[in-house]
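Shown here: the complex without one of its protein chains, the others still in place.
Moving on to subunit A:
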Amino acid sequence: MTRRFDLRRMGIALSAPVLAILVAVIVTSTILVVAGDPVGEVWGTILSVPRPRVIVAIINAAIVYYISAVAVAIGFRMNLFNIGVDGQYRIAAFAAAVVAGEGWLPGPLNILLGLVVAMLAGGLWAGIAGLLKVYRGVSEVISTIMLNAIATVLVAFLLRKAAPQTGSNIVSTQPIPEGSRVGGLPLIPGVSREVYGLVFLAVLIGVLYWFVLGKTRFGFDLRATGRSESAAVASGVKVKRMVLLSMILSGVVAGLVGMPLLFGQDYAYGTTFQPGLGFAGIAIALLGRNHPVGIVFAAFLWAFLDQQSNALQITAGVSDRLVLIIQGVIVLSVVIAYEVIRRLNVRIEQRRVAQALAEQAATVKEGAPA
């Protein structure tokens, strides 16, 4: 384990995301050329310096993506594929919006209540999938997908009961009282848009994720179970309990995904509340390798691509859906690139060991006659 060796490993690891993004650029450019679209203008738009207004939008999108990706990553570390973050955050945001909209508690206390309700709702919804897995052996992939569909219908059903009948076409819950809204931070001067005040929530979640998984007994048990269940059992970990707990924990964090939006932008849950954040979280967690800091960069990359692509229709005449191709290819290539580089690494290692052994054997032979 020399320092030089670590650097070499680092170089190899660096090459995976670089490779992935290169592949994404090549694939996307090829598609553009085949479709007869202006390649130069597309990249010119996506890679242009974002306007201050757009920078705020990128930061805001990244905040929400980050929380979503951490929720997914908690499951990943335990070898649980929680596809249900999408349903969990929508159920939670709806529940929090209803409770906070009532305004039972004054000011900041109401915000706190909203957050707690969201965590409870998210945890409970994820807990269903956890219980099904532990006691009935139902794959969490299947159950969480189904629970997503149920969440959609359930929220639609309840929303109609909860929404005041105003005759407006935008159906939404009672707005949260003014005193319980989280003001934005004017981080970027000269723009009216502000960064979500709940950016602190994302930071806190990141720190807790790093601490609990990396520095506590619970985190060690969780990771151990994720790596090898039998080994974990052998070392006295109650696997069933761990599965249920980590699923619930993933859901608790998922419940918080919609909170910056709810308290900092929409102030109610309605038909225009952003869907699909849970699925973005899966891709971002993969891209960020489940690492608390890696996910930060992945979330920013994702948000950057998302926001920069908004202008595509107007400047380049290309659908902004193009960005989905770019993002999709990046994730796919990252997964492949890591695998390729892992195998390459194994081979290099084998050769190094073989070489060392051969050298050793040679020295022994040379020394023998003497």
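Everything below uses one rule, namely that a residue touches a chain if its C-beta (ideal position, glycine included) is under 8 Å from a C-beta of that chain, and two chains touch if they have at least 3 such contacts; residues count from 1.
Operating definition for what follows: contacts and distances are computed from a predicted model.
According to UniProt, the chain absent from the figure is "BMP family ABC transporter substrate-binding protein", selected among "Chemical-damaging agent resistance protein C", "Tryptophan synthase alpha chain", "BMP family ABC transporter substrate-binding protein" or "Multisubunit potassium/proton antiporter, PhaD subunit". Which of A:V116, A:I170, A:L204 or A:A354 touches the hidden chain is settled by the complete complex: it is A:I170. Only one of A:A35, A:I142, A:V293 or A:L357 touches the chain withheld from this view, namely A:V293. Although one chain is not displayed, its contacts with subunit A can still be listed: residues 1, 6, 9-18, 21, 41, 44-51, 53-54, 57, 60-61, 152-153, 155-157, 159-160, 167-171, 192, 265-266, 270-276, 287-289, 291, 293-294, 296-298, 300-301, 304, 307, 310-311, 313-315, 317, 319-321.
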